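Of the protein chains in this complex, one is absent; all others appear in place.
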Amino acid sequence: MSETDPRLRKMFEAVAQAVIAHADELTELDSAIGDGDHGHNMTRGMQAVLGELDALVAKPWNEALKAAGMQLVMKVGGASGPLYGTLVMTLGKSLDTPPTRDGLTAALHAAIEAVMARGKASAGQKTMLDVLVPVSEAVSAGRSPAEVAEVARKACAATKEMLATKGRASFLGERSVGHIDPGARSSQIMIEAIAEQLGDAK
Amino acid sequence: MSETDPRLRKMFEAVAQAVIAHADELTELDSAIGDGDHGHNMTRGMQAVLGELDALVAKPWNEALKAAGMQLVMKVGGASGPLYGTLVMTLGKSLDTPPTRDGLTAALHAAIEAVMARGKASAGQKTMLDVLVPVSEAVSAGRSPAEVAEVARKACAATKEMLATKGRASFLGERSVGHIDPGARSSQIMIEAIAEQLGDAK
Amino acid sequence: MKKLINSVDTVLADSLNGFCRAHGDILVAGEELKFVRRKDLKAGKVALVSGGGSGHEPLHGGLVGHGMLDAACPGQVFTSPTPDQMLAAVEAVDTGAGVLFIVKNYEGDVMNFEMAAEMASGEVARVLTNDDVAVEDSLYTTGRRGVAGTLVVEKIVGAAAEEGRDLAALKALGDKVNARTRSMGVALTSCTVPAAGKPMFEIGEDEMEMGVGIHGEPGRRRVKLASADDIAAEMIGAILKDLGETARGEALLFVNGFGATPAMELYLMYDAAAKKAEAAGLSIARSLVGSYVTSLDMAGCSLTVTVLDDEMKALWDAPVHTAALRWGM
Partner (left out) sequence: MKKLINSVDTVLADSLNGFCRAHGDILVAGEELKFVRRKDLKAGKVALVSGGGSGHEPLHGGLVGHGMLDAACPGQVFTSPTPDQMLAAVEAVDTGAGVLFIVKNYEGDVMNFEMAAEMASGEVARVLTNDDVAVEDSLYTTGRRGVAGTLVVEKIVGAAAEEGRDLAALKALGDKVNARTRSMGVALTSCTVPAAGKPMFEIGEDEMEMGVGIHGEPGRRRVKLASADDIAAEMIGAILKDLGETARGEALLFVNGFGATPAMELYLMYDAAAKKAEAAGLSIARSLVGSYVTSLDMAGCSLTVTVLDDEMKALWDAPVHTAALRWGM
């Protein structure tokens, strides 16, 4: 199979490997304020993407992302499956191909809107959105990949002191405070992997 | 209520209190090679006897023993209930009143025969009989209360190295070796209490 | 971790295979174990489909059969099933009268069932269960969890579906049963997800977690172990308070074990809970005691009260034949 863009394979591999490498940490975080499956869920999804990698990278960027998003929906399960699936599918639907910086900004915006609609949530509720929203803003503002990664790192750390009002952690009330949100951390890990790829590509 | 013989109350009290004082040890022994209830079973029976004490000691020796034996049958449960109940009831049935040394010898013999028949067991199988049988022989041989108590002590200790072929401990096969039999120990405790009473009475 | 398993990767498949094998008279497994469905479907009947993370057995697979569910989709342990599972189940059991999803209120379950409903071609409605009073029901949060009360919804709606009621009527009935049902749980120990290999939380010998859900998540409060009577008083108190004016007349009292608590303790809790509920003026007309909505090997239990009316009582009594609940046939 021919590859439409060699960067695509590298990107998918980098993201999947980063998530899988941090699976135990994600599960640990989810055990503290959730049900302890986030690492397993994400690993299942990333392995599905890796398993289909040859077929995915034969597609153009937007089709590849749509297909990868559908893989996440069908394999991850839990709350993060529909959310990350929706994120990636919408990215695919909205992205021009080959991607441009402006196109990416708009697509990211659309994708995060879709995640908010799917999960009926917004930033400030101690979820992945607390990383995704500032990241999207940083991208809109024209920040460099390294700067965006730094924004994600800070945003993730900031979820620690937040009170959860969405997701399983919300069932804990006050007891949710003092722990980093697992979905915020998985988002940050993915952003960081992407930023590194983009940085290298520069 | 008038008491037919003041020794009767003392005897019942001494035996019951001795057993109750050793309940934890009996349960401990039964946990190792049985089901961990011997101390509770015996305590339940002894408390029933103490609860009926005024009525019991108003009867002559033989009737009192028969009634106490029935209390044990109806309150102890497990294997030890029917066995000790049979022992004491048969003692009552066989004893002349007031008791004589010869009468006691014969009654003890009859009572132990009844226990063997009820439990289809004999000495050498790691049960209470390994204390009761040598005690009966020592009584027949005219030994003093202190000597009989010493026989009981040794006989009880000797059950440690025996292989159980009766009672729950037999389910353990070789693993029953190395532990004192709980029923042997409760028998010894009762014999010792009786011997002390008889010694004091001398 | 001490479990009777072959390997952590095959727990779910091995267990589902055993389940379908043991109940092959009434159940069949869907392709790739995406769902479990009734062997005999009834044409023209609205199909009831539920599902959720595994680890709550016998819920939901054990509630598939005549008088209850048509299919159940088992997710990974404590993880919502994925939309392809629900789609495959709908495909297999929809005989044309539409499908009612019965979904426990967790964002994962809600979103996955929602995506399946969006993708399904036939008519689909949904009942969302949220009986857990341990979670404050606020406009600003996810709302209450669906826990053991889900079984009551499935039983009563299942009986009505068997009678031939239509999709809208069944949805309305499900919503009504849910509105009259409240639960609360207490855990004495944590549970161990096979893939994690260790308990989800540490807890002292003299402590308990009050207000737990069914996913090994911590409860609302960590408190000292109390007597059964005191635990029942707190839980029944919270349930009745939340039911408010609804809490009158006849009720179903359901004592549900979390997996590692034996019948002896569950019946003891039933005694304590029934006394409290009756002292508060309810008349316990129906009861259910057993481990039906579990949390793997967690020790503890939940109490569920459903305030009955005559219709609900008759539907509860209607014949049912599933792996876990069976009467009248």
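By written order: A, B and C. Residues from 1 in each chain.
Operating definition for what follows: a residue touches a chain if its C-beta (ideal position, glycine included) is under 8 Å from a C-beta of that chain, and two chains touch if they have at least 3 such contacts.
A quick note: this is a predicted structure, and the numbers were derived from the prediction, not measured.
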item	value
Neighbouring shown chains of the undisplayed chain, as defined at the top	B, C
Residue among B:36, B:60 or B:99 touching the omitted chain	B:36
Touch criterion as defined above, residue of B:83, B:138 or B:155 at the omitted chain	B:83
Contacting the left-out chain in the complete assembly, out of C:134, C:296 or C:318	C:296
Option touching the unshown chain, where B:59, B:166 or B:185 are the choices	B:166
Missing-partner contacts on chain C, residue numbers	1-7, 11, 14-19, 21-23, 54-55, 57-58, 62, 188-189, 205, 208, 225, 227-229, 231, 255, 259-272, 274, 287, 289, 291, 294, 296-297, 299-301, 321, 326-329
Residue numbers in chain B that touch the chain omitted from display	27, 31, 33-37, 40-41, 44, 73-83, 85, 118-119, 165-168, 170-173, 175
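Just so it is clear, only the chains that are shown with their structure count from here on.
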item	value
Interface with the most contact pairs, given as the two chains involved	A-C
Separation of mean Cα positions, chain C and chain A [Å, integer]	31
Centre distance in Å when chain B and chain C are each reduced to the mean of their C-alpha atoms	54
CA centroid of chain A to CA centroid of chain B, Å	75
